[in-house]
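Left out: one protein chain. Kept in place: all the others.
After this line comes subunit A, so read on.
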Amino acid sequence: MANIAIQRIKREFKEVVKSEEVAKCNIRVEPKNDNFTELRGEIQGPPETPYEGGMYILDIKIPETYPFNPPKVQFVTKIWHPNISSVTGAICLDILKDQWAAAMTLRTVLLSLQALLAAAEPDDPQDAVVAKQYKENLEMFNTTARHWANVYAGATKREVECDSKIQQLKNMGFEEHKARVALSTYNWNVERAMEHILT
């Protein structure tokens, strides 16, 4: 990796990422290897959102040309959000693309992601299915997002009805995550979800 990229990351760790301010916002980042090309990020779901109480793990890759090109960031923790793929964890966020500026830091990125969890942009979706639900049935979306936060991110609020419908499909021999995706996609309509899995 280019000299400047390593230097920059190291300084970011020393001066920015480990600051008290960062701790207060409940974001964290740590290196996965010695040469700082791969990092593990963590953000806490913001309060008063379906993600509240959840902890989201991020996979961060630092390109050779950092900070002149943005880091590559993906959600490892599964999440139900219009701008994040429910399948791959890929993120649609302008600062990770053409709105990146070299003076931004990992801290800016993590805080922006946290802000994205608090304010989705359904008109610029990464996951069309999720975005559709968000726009057409916000209550259903919130329920689904809370359920995913509970199951995958350790948030405490359980969605009992969702759990029981998944159990229903599991009892019929369907795999749990597959059942969850199908039910989430078809607004928790058990029959349509089954139809979808079977076709």
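Structural remarks
Rule of thumb we're sticking to: a contact is a pair of C-beta atoms (placed from the backbone, for glycine too) under 8 Å apart; a residue touches a chain by one contact, two chains touch by 3 or more; residues count from 1.
FYI, contacts and distances are computed from a predicted model.
The complex includes a chain that is not drawn, and of the options "Methyltransferase small domain-containing protein", "RBR-type E3 ubiquitin transferase", "non-specific serine/threonine protein kinase" or "NADPH:adrenodoxin oxidoreductase, mitochondrial" the UniProt name matching it is "RBR-type E3 ubiquitin transferase".
Within the complete assembly, A:102 is the residue of A:23, A:102, A:138 or A:172 that touches the hidden chain. Note on the undisplayed chain: of the listed residues A:12, A:52 or A:127, the one touching it is A:12. Panel shows subunit A; residues 4, 7-8, 11-12, 15, 65, 67-69, 101-104, 108 of it touch the chain omitted from the view.
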